[in-house]
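Moving on, here comes subunit A:
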Amino acid sequence: MRPVEIGLDGLLCLLLLVLAWKALRAPHLYQSAIYFIALGLVMALAWVRLAAPDVALAEAAIGTGLLGVLLIDSLRVFARDSKTDPDAESEEPPPGEINVYPAGSARPSGRTLPMILVTASCGLLAILLVEAIIELPDGGGLTAAAQENLERSGVDHPVTAVLLNYRGYDTWLEVGVLLLAMLGIFCAGGRVGFAETRQSNPPGHLLSWLIRALAPLMILAAAYLLWLGKLAPGGAFQSGVILGSAGILLRLAGFQVISRLPPLAVKLGLLLGFGVFLIFGGAALLTGRAFLEYPEARAGELILLVETAAAVSIGFTIFAFFAYLNSRDQPEAQENHAREEGGNQKP
Partner candidate 1 sequence: MIAGIETHQIYAVTAGLLFCMSLGGLFLCGHFFKKIIATKILGTAVFLLFISLGKRNAMEFADPVPQAMVITGIVVAVSAGAFALALARRIWRETGQSTFEDKP
Partner candidate 2 sequence: MTLNEWLPLIIVASSLVPGLVIFFLAEHQVTARTVLNLFGATLKLLLVLVVYYGILRGNEYEFRYDIGVDLEFSLRVDLLSLLFAILSSILWLVTTLYAISYLEGSPNRRRFFGFFSICVTASTGIALSGNIVTFFIFYEFLTLATYPLVVHRGTEAALQAGRTYLWYTIGGGTVLFVGVVWLFVLGGSMEFDRTGALAGLAGEHSGQLKILFWVLIGGLGVKAALVPLHGWLPIAMVAPAPVSALLHAVAVVKAGAFGILRVVYDVYGIELAEELGLLTGLAVIASVTIIYGSMRALAQDDLKRRLAYSTVSQLSYIALGTATLGVTGSIGALVHLVHQGVMKITLFFCAGNLAETLGLHKVSELNGVGRRMPLTMAAFTVAAFGMIGLPPIAGFVSKWYLGLGALEAGRPWIVAVLLTSSMLNAAYFLPIVHAAWFREPDGEWTVKRRARYLETSWMLLAPAIATAVLSLAIGLFAATQWSPLEMARQIAEAWYADR
């Protein structure tokens, strides 16, 4: 390995550590969020350096992109609501500059001891962990096994083969996790269903037009990525995320997306990926194969089908995360909701 590479990697790692430190220690939430997003982008570089472009794509799109949007959107809530709090009026921080410690309460005292304890034990853990990591053998892994069976898997890209064939069960559960998280968010929000409102300050005409034009392109791009997944980095998750971001952009431009769909379609969209997997797995069982086993000859087509369903669901769910949270915390939505609740209570 060349020293230049070592230097590059070292620098990258150092940057990772510094960014993480900053994200955790920044005095303002806004800064934390920004550092975190930056960390995610640098991390994507690290994935590329580690020859894992699939992960880089996923991380950039989901880990940083989607979560970043959600984090920033949440900041808006944390900032706005403190403004409406009459007690905090006097010490109102400038928008986006929310102090970590809530207005009115000083930095909690008496936390020195736990801090020392936690720092010490984390330090100890770090030593143990680094030692353990260094001790790991230099070889190993399942690359060879995965390559060997690639022919039977119906796809040409090993990561896709692992995701959808060798370990398809995990992926199925993972689509389930997305669905579950959506249900969880419904619980946290206290109600099921979306209440999108028109953005109070719609973006300019040009931007609106641009986004509208962009949306079909993004859908096209998603389809391409999906198909590409058979051969090269790409696949259901990445394409799903692009679909989701198309939705988020539309939403940011003030379009009502979900409200236009009938509720049944919304549910179907959320369930599609999970359901197709299940139907497919059940069918495999019925035809005498193991659960989620693909018949070798038609594996390619079937995987594409399952992937498409998964991608649609992923995109839809990711968008739904945003749409739900975003709309839930619009002031108008709250009022609507309050009215709704009041109406419900009367009879």
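Keep in mind that, in the parts below, contacts are C-beta pairs under 8 Å (C-beta built on N, C-alpha and C of every residue); 3 or more make two chains touch, one makes a residue touch a chain; residues count from 1.
Inclusion criterion for the candidates: all candidates are chains of the complex that A comes from, given by their letters.
Computed from a prediction, not measured in an experiment: that's the story for all the values here.
Of the numbered candidates 1 or 2, 1 is the chain that subunit A touches in this complex.
Taken together, the subunit A residues at the contact with candidate 1 in this complex read 1, 3, 5-6, 9-10, 13, 16-17, 20-21, 23-25, 29, 32-33, 36, 39-40, 43, 46-47, 49-52, 54-55, 58-59, 62-63, 66-67, 70-71, 74-75, 77-78, 81-82, 85, 100-102, 105, 108, 111, 114-115, 118-119, 122-123, 125-126, 129-130, 132-134, 136, 138-143, 146, 158-159, 161-163, 166-167, 170-171, 174, 177-178, 180-181, 184-185, 188-190, 237, 314, 321, 324-325, 328-329, 334.
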